[in-house]
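Left out: one protein chain. Kept in place: all the others.
Should a chain be cited, it is by its letter among A, B and C, assigned in written order, with residues numbered from 1 in that chain.
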Amino acid sequence: MTAQSEVIDPEVKSERILTQIQAINEALDIALGLDETVFELGEDIQDPGGGGFGVHKGLSTKYGLDRVRPTPITEQAIMGAAIGAAITGMRPIPEIMLMNFMAVCQDQLINHAAKLRYMSGGQTHVPVTVRTTTGAGGGFGAQHSDMLEGPLVHTPGLKVVIPSTPADAKGLLLTSIFDDDPVVFIEMHHLYFSISGHVPEGDYRIPLGKARLAREGSDVTLISWGRQVHDCMAVADTLAADGINAEVLDLRSLVPLDTEAMLASVAKTRRVVIVHEAVRRNGFGAELAATINEELFGQLAAPVRRVAAANTPVPYSAPLEAAYMPSKADIEATVRGLF
Amino acid sequence: MTAQSEVIDPEVKSERILTQIQAINEALDIALGLDETVFELGEDIQDPGGGGFGVHKGLSTKYGLDRVRPTPITEQAIMGAAIGAAITGMRPIPEIMLMNFMAVCQDQLINHAAKLRYMSGGQTHVPVTVRTTTGAGGGFGAQHSDMLEGPLVHTPGLKVVIPSTPADAKGLLLTSIFDDDPVVFIEMHHLYFSISGHVPEGDYRIPLGKARLAREGSDVTLISWGRQVHDCMAVADTLAADGINAEVLDLRSLVPLDTEAMLASVAKTRRVVIVHEAVRRNGFGAELAATINEELFGQLAAPVRRVAAANTPVPYSAPLEAAYMPSKADIEATVRGLF
Amino acid sequence: MTAVQSRVSPDVLVKIFTTAAKIKMYDETYRATMRAGKIGGMYYSARGQEIIPSSFSAVLEPSDYVLTIYRGIHDQIAKGVPLNTLTAEFFGRATGSCKGKGGPMHVTDVASGLILTTGVVGSGLPIGVGVALSAKMRKSGQVAIVNFGDGASNIGAFHEALNMAALWELPVVFVCQNNQYAEYTKYSLGMSVDQISKRGAAYTMRSIHVDGNDPEAMYEAAKTAVDAARAGEGPTLIEAMTYRFYGHVMGDMMKYMPDDELEAARAADPVLKLRADLIAAGTLTDEQVTQIEAGLRTEIDEAFEYAMSSPLPDASDATTDVYAEGIAL
Partner (left out) sequence: MTAVQSRVSPDVLVKIFTTAAKIKMYDETYRATMRAGKIGGMYYSARGQEIIPSSFSAVLEPSDYVLTIYRGIHDQIAKGVPLNTLTAEFFGRATGSCKGKGGPMHVTDVASGLILTTGVVGSGLPIGVGVALSAKMRKSGQVAIVNFGDGASNIGAFHEALNMAALWELPVVFVCQNNQYAEYTKYSLGMSVDQISKRGAAYTMRSIHVDGNDPEAMYEAAKTAVDAARAGEGPTLIEAMTYRFYGHVMGDMMKYMPDDELEAARAADPVLKLRADLIAAGTLTDEQVTQIEAGLRTEIDEAFEYAMSSPLPDASDATTDVYAEGIAL
C-alpha cells in the first residue's frame, strides 16, 4: 500500500446520506487526490457526462484528462494499458462499462493480470482495480445484464468485491484501489440510485475478506452479496413476523472470503440459504454450499439451499426477466421449506 | 441433426486399438465425409502438420483447404466466422489451439454462441463444435495449461464435453458435431497419446448427458471426467486390494449432466469424492457437491470431498506443477479419510 | 478509394425515399410513444441515418443478409422486418420477432434476412464474416451487409474481421455508419486516423468514403460494393458519413454535442431534403408524396397498435429456447 491517510472508522455513523453512486464518486475523488499514481481510464468517463451513469462526474474537470482518461472502445487496450502501467508503478482504475464486455478483454484479465505476480515469481504485481457494473432486472437483455463473478472467483490471483451499501462501496473501493493485487470491483447499477445510506466523510478503508453481519438471527443464515442482500433483509423482516429469526451475512468480498464468519453463523443457525443473482449452475453459491457441507457435515438441520437465477440467458421482456431473477418470494419460500 | 448414418453400438468391442488422437481424427473424417455443411477452421490445421498435435492429419489433403480451412491467428474471427456460418446453415468445427486462448474470443462464445438461440426466440441456432485442448503436467506454464470448464458450465446455452477414452472421444465428438447446440469439446492432450483403447469402426454416436460407469463398486463413488478418470481407476485398483470397493463414474458431458446416474451411485455408496484437474475454488466439483448434498441430505456416511488443483496459476517447474495437480495420492488419501 | 459520382434513376430514389420516410416516421412515432409514457425501456434513435440502409435496400435481394447493432431500427426496417412483429419485440411482447426474449438490442428476423442484432460493439463483424463465408461455401450468391458505428472501428474484432474477409475474398460489405459520436465522445477523439475508410488499406480492401446522407452517392457506393461481392470480387469497407439527431439513447441531454453542429445537421435533414428534391425535380408530386406518407402512417399506426395490444409472454416461456431439445436446465 503506497498511500495511506488518516483512516476513519466506518462504524462511526455519519449524518450524511448518500446514494451508492455518490459514495463511489467520492472514493474515486479521494484516491485520485491522495496518490499521484492513481488514474482512471475508460470509455466516456470524462465530463460533462462523467460516465454512462455519472460515476465520474466532476473528476476529469478536477484532475484533468490525463488522470481521468477517456479511451476509445477498446477493452483489450484498456485492460492491457492498465496492467502495463500497474507493473511499472501506477495504480490504474480501468472501467469496463458493463460486465458482459469483460468477455472482450478476458485474456488480459485472466491470463495476465491474475497471473503476473505468480509468473514473475513476485517481481511484478498488478495493483489494478477493474470497476464494472451490471445486473438484471432493467430490461437490458442478454448481453448487458449478466453477473459473472463465478468465473472470476475461479481465477486464482484475482480478488472479487461486490458492495451492497453506499458506505461499503466507498470503504471497499478505497481499500481495493490501494490493494496491491488485481481487484474486480463489481457495482450493481440497480444499487446506484435505489439505496441510500449513511456514508462517513473522508478516507476510510473496509478490509477485504471481512463479511458484514447485516442482521443477527438464530434460526437460519441468509448469505448473499450486492443487491440480493437487500432482498434478504426484506425477507428476514417478513419472516420475523412469523417468529423465524434470520441472520443475514453480506460477504462483501468473495475473494478473499470470510469463511470463518460464514461457518460460525451457519454452525449457530444450522440452516442456510445462499442467495445470488448469477445463474445457479456453478455460481459462487455452489462453492459456498460445498464448503459449508464439507466443514459442517452432520451439524446441519436442513440441506444447504441456493436461490439464484435460472440457467438461461437474461430475457428481455419484463415477465420473463422477473421469472429469471431470484425473487424475495423465492427466498422466502426456500427458507420456509427448511423448517 | 441433419446427417445420420447407420449408427454402430459403441458397446460392441472392436478389435482395433487406437490412440485418442487417432479416434478424434477419425471422427472428424467421418463427419466431413458425411455432411457437406461440416467444415473445420483453425490455426495451422492444414497438412503436412495437420495441427500442432496432428489431430487433422490428412484431412486438408482429403477434403481441401476450403473445408479444412487454416486461419490467421485471430480467435475472435475464428469463433465469429463459425457462429455466422452456423446460423446460416453450416456446421463449423472451429479449433482454439489451446484452451487459455478461448479467453481471447470469450465474447463470441459466451455473449453470442451461447445466447443466440435464446435471444432470437429460437429462430437461429448455433450448431458449432468448438474443439480445444489443454491440461497441466506438461511444463507448459501458466498460460497454456488451464482447465476452464467451470466458467463454461456457468454459461447457459453451451454444452460441455470432456472425453476420457478413445472410443468415447470419437463417439462423443460425432454426436457433438451433429448436435444443434454449441458444444465446447475439451480434449486433454495428455490423453492424446498416453491412453489407447478399442475403437469401433465407422459412425457411432454416444449421447450427451449419459455418464459412463467405468467401474462398479459399493463403498465409495469417485466422480470425474477426462484425464482424472484414469487416475480414479488406478486408485480404485489400489483401494480394492484393501477391500475398499470404489465405483468410478465418468461424466463425459458436464452439460447436459447425468444427475440421475450420479445420485443413484452416491445413494448406493453413501460416500463420494469428486476429482477434477481445474482449480478447486468454484470448479465444477463445487456444483456437483452442492447438488449431491441438496439431493441426498442426511443419507451420506461422510462429507462430499473434492480433489482438485490448488488455487494458484499453473507453475512451470516440475515439482511445483506436481504440487499443483490433483494426484493419485491425494485421491487415495481423501478416500481413505472417508472411512 | 473509389470515386462515386454517377446519377441514379428516379425509381431508385423514390424507393430510397419511401424506405427512409418509413424509418423517420417510425422513429418519430416511437419517441412520441415513449414521451407519452406508454412504453419504457431503452431506445437508440437512428434519426438522421436513414439514407444509408435505405440505399442498401434498393440494392439488396430479400435473401441477402443484414447484421446490425443496438442502434439498428433503421437497418431492421430497411431490410423488411415486418413492423408488427418488430414493434412487438421492442415492446417485449409474446408476438415479437423473438418472442420478447431478445428485445431491441437482439432482433433477429430470419425470414427477412435480418440475421443478427448485437449489443456488443464490434462483435457483429466477425459473425458477418461467417455469414458471408457460409454464403460462399453454399454458393448461394447471397451477400452479407455488416453495419456498425465509427466507435466500433477501434476494437479488435474490426481488425480480425476485415483481415479474414479480405484474405478469403468473401461477399461481405462492412458499413461503418459514421454518425460522428460513440456514446458521449466525438469519434475523432478515439481515432488515430482521420478517415475510417483509410483503414481498408491495411487489408488491401476496396474502401469507399461517402456522404451517407446523399442518396445518389450512397446508392452508388452500396451498389458498387454489393455488385463486387456478388461477382466474387470480395469485400468492401464503406465509411458513410452521417449524424445522429437525438444523441446516444433516449434521454440523452446531448450537452457534449455543440449546438450549432446539431442544428446544422438537423437543418440538413436528409429525408426532408430528398423529399424536397424529388418534388423539385418533378419525380413525385406533392400529392404522391402525401399519399406515400399516408400509407406509411397507416402501416406504422397498425404496428404500434398490434404491439400494444399483444400479450406479454408467459413466465413459463423464460426457460425454453435455451437448447434444442428439452434438456434439464
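What we mean here is this: a residue touches a chain if its C-beta (ideal position, glycine included) is under 8 Å from a C-beta of that chain, and two chains touch if they have at least 3 such contacts.
Owing to the predicted nature of the structure, the values given are computational and were not obtained by experimental measurement.
Participant: Among the chains in view, which touch the chain not shown?
Facilitator: Hidden chain contacts in the full assembly come out as A, B, C.
Participant: Going by the contact rule already stated, which one of B:F101, B:F178 or B:F284 would touch the omitted chain in the full complex?
Facilitator: Answer from the full complex: B:F101 touches the omitted chain.
Participant: If I consider the whole complex, including the chain that's not displayed, which of A:T19, A:Q46, A:Q76 or A:S317 touches that chain?
Facilitator: Here the residue in touch with the unshown chain is A:Q76.
Participant: Have a look at B:L18, B:A142 or B:I292 and name the one touching the chain we're not showing.
Facilitator: B:A142
Participant: Footprint of the hidden chain on chain A, which residues?
Facilitator: 39, 66, 71-72, 74, 76-77, 79-90, 92, 107-108, 111-112, 116-125, 156-157, 159, 179-181, 209, 256-257, 259
Participant: May I ask you to list the residues on chain C that touch the chain which is not drawn?
Facilitator: Answer for chain C: residues 154-160, 162-163, 166-167, 190-194, 198-199, 201-205 touch the chain left out.
Participant: So that we can see where the missing chain sits, which residues of chain B does it touch?
Facilitator: Counting over the whole complex, chain B touches the hidden chain at residues 43-44, 46, 48-49, 52, 70-76, 100-101, 103-104, 139-144, 281, 310-313, 315-324.
Heads up, the rule we're going with is that only the chains that are shown with their structure count from here on.
Participant: Based on mean C-alpha positions, I'd like to know which chain lies farthest from chain B.
Facilitator: Computed centres place C farthest from chain B.
Participant: Please report how many Å separate the Cα centroid of chain B from that of chain C, as a whole number.
Facilitator: Using C-alpha averages as centres, the distance is 40 Å.
Participant: With chain centres defined as C-alpha means, what is the inter-centre distance between chain A and chain B in Å?
Facilitator: 32
Participant: At least two other chains touched by the same residue of chain A: list those residues.
Facilitator: Counting only residues that touch two or more other chains, chain A contributes 100-101, 103-104, 141-143, 281, 310-313, 315.
Participant: Give me the residues of chain C that touch two or more other chains.
Facilitator: In chain C, residues 96, 98, 100-102, 106, 118, 120, 123, 156-157, 322, 329 touch at least two other chains, as defined above.
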